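What follows is subunit A.
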Amino acid sequence: MTAVLSTRGLSWRIGEVAIVDGVDLDLAPGEFLGVIGPNGAGKTSLFNLITGVRRPTAGQVLLHGREITDLPPHRRARRGLGRTFQASSVFGSLSVRENVRLAVQAQRGGSLRLWRRAAADREVVAAADAVLERVGLAHRAAAQAGTLAHGEKRKLEIALLLAGEPTVMLLDEPMAGVSAEDVPELVAVIRSLTGDTGRSVLMVEHHMDVILELADRIAVMHHGALLACDTPQTVMANAVVQEAYLGEEL
Partner candidate 1 sequence: MTAVLTVRDLSVRIAGLHILQGVSFDVAPTGVTVLLGRNGVGKTTTLRAILGLTPRGGEVRGEIRMAEQRLTERPTHRLVRDGLGYVPEDRCVFAGLTVAENLRLAERRGVKPAYDRVYELFPELLRRGRQRAGSLSGGQQQMLAIGRVLLSDNRLLLIDEPTKGLAPKVVTEVAEVLERVAVTVPVLLVEQNLAVVRRLASDAVVLAAGRVAWSGDAARLLGEPELTRSLLGVGSHTREVSA
Partner candidate 2 sequence: ACGSPQESASGGGDAPVKVGLVYSQSGPLATYGKQYIEGFKAGLDYATKGTNKIGNRTVEVTEVDDAGDPAKAVSAAKDLIGKGYKIVAGSTASGVALQVAPLAAQNKVLFVSGPAATDGVTGVNKYTFRSGRQSYQDVVTARSFIGDAKGKKIVVFAQDSAFGKSNEAAVKAVIGGAGATVTSVLAPASATDFTPFASQLSAAKPDLLFVAWAGTTAPAMWQTLDQQGVLTRTTVVTGLDIRASWPTFGAAGTKISFLSHFFDGAADNDAAKAAKAAVPGGVLDLFHPDGFHAAQMIVRAVQEGGDDVDKMVTALEGWSFDGVKGKLTVRAEDHALLQPMFQAKLTGSGDQLTAELQKTLPAEESAPPAVPMKG
């Protein structure tokens, strides 16, 4: 099988505690894999290991069949691995448009260009504006990113991710704090991330409705380990998931 992203026995321990515990995960091309699990299960930590923000204490990460366990974050990104952060992290002092331009530019190749006028790079500008349009932030393009309201920052996060044109995308709770009115819009944006393009998505989300709507399969994490990884129906029927994660319906 040709998984675009796999982890093999991926573990991260701090002292005695296993935060991430021997996770084996395969993401197929074009697949949308939802990740759920109680707070503190290790979902964000797993993302950190995959993207290289943290170094695993054991195990491997493979991207397109090649090992990337020891690469720094930026090298992984250049191989097509993109992510968003759970806590919004955008470039606060730059304008929204500049934020996206920076991401587009990073995608176009990171060679040093000290003498070119950035603003004059039409293609980059056009690409950036297209991305902003797509996530519905075009009207805020001139605003300073640091002053955006929370939901807008989430959108900008996704815009930054999109601009990088990754083949594998890791989304960490993209819906957190997004107003009810905007949820469908954002869901649509995220859905369009995969669709026909063949990109694969790994998404952590606590909004079950969103997960159920988007995910092809759902992985459940619990105490750092992978509890289950199966179709939404099977997972939702799982008693442990019911008990430890979903609880009773509101």
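Quick note on selection: all candidates are chains of the complex that A comes from, given by their letters.
A few remarks follow.
Assume contacts are C-beta pairs under 8 Å (C-beta built on N, C-alpha and C of every residue); 3 or more make two chains touch, one makes a residue touch a chain; residues count from 1.
Because the structure is predicted, anything quoted here is derived from the model rather than measured.
Touch, as defined above, links subunit A to just one of 1 or 2 in this complex, and that is 1. Of all the residues in subunit A, the ones that touch candidate 1 in their complex are 36-41, 44, 86-87, 147-152, 173, 176-184, 187, 206-210, 212-213, 244-250.
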